[in-house]
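One chain of protein is taken out of this complex; the other chains stay put.
Right after this comes chain A.
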């Protein structure tokens, strides 16, 4: 079975700063792929590249057989109706209720009658356990609930793939557990392909089928969670076992202590 997303020799920079420097990655269908790396390495950027919100400087990104950077706006929008994306903050439309947020993609893209839309919304909200919250406004939701509503919205059009941006960040242990469980369940029940970008190592490792670690614009290592735990690449080891010192130093480059503390010049 071919990969749903395949990335070849991806180069992307912001200003003078290279964010990706030759990345190759295949995301298999029907699986949960976790892409991990420290903050600021460009994980969100990678999701936006896959979704066609950003265009690579060089290299190619293929989603379900289509070169995403060569699509017309119309084709891109058509492809996006088959992808869901869960943003870090949930990104619910703040002027609409929970119900209307989930209804939004259905109203925009299907001509379904209101009775059908209602059933679909209630089903999607049921799937994330928030059927009872339908009349709340986004401002009244906790962070974890907002993310679950955003999930219901992301699966409203029954997409082939969901992209999750840091789904666990800033969650308490209970809602973290709920989200972990939900991502797995949605993936398996709806035959989705899930791509999850995260720096929360234990949670990501616990549900991913496939893990890929990026840093400094390159893929450091990829494989199953078991393979990565056993990795003897020192960088991967430090990241996965959350050690404070290693190839990534605890002290970032600074003048010598004599200069800083004692005021001795050179």
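The working rule: contacts are C-beta pairs under 8 Å (C-beta built on N, C-alpha and C of every residue); 3 or more make two chains touch, one makes a residue touch a chain; residues count from 1.
Keep in mind that, in the parts below, contacts and distances are computed from a predicted model.
Remark: of the listed names "Acetolactate synthase", "assimilatory sulfite reductase (ferredoxin)", "Cytochrome b" or "Intermembrane phospholipid transport system permease protein MlaE", the one matching the undisplayed chain in UniProt is "Intermembrane phospholipid transport system permease protein MlaE". When the missing chain is restored to the complex, the residue among A:66, A:81 or A:169 that touches it is A:81.
Interface note for the absent chain: among A:108, A:126, A:158 or A:258, the touching residue is A:108.
Counting over the whole complex, chain A has residues 48, 51, 53, 77-78, 80-81, 83-85, 87-89, 91-94, 104-105, 108-109, 150, 153 touching the chain that is not drawn.
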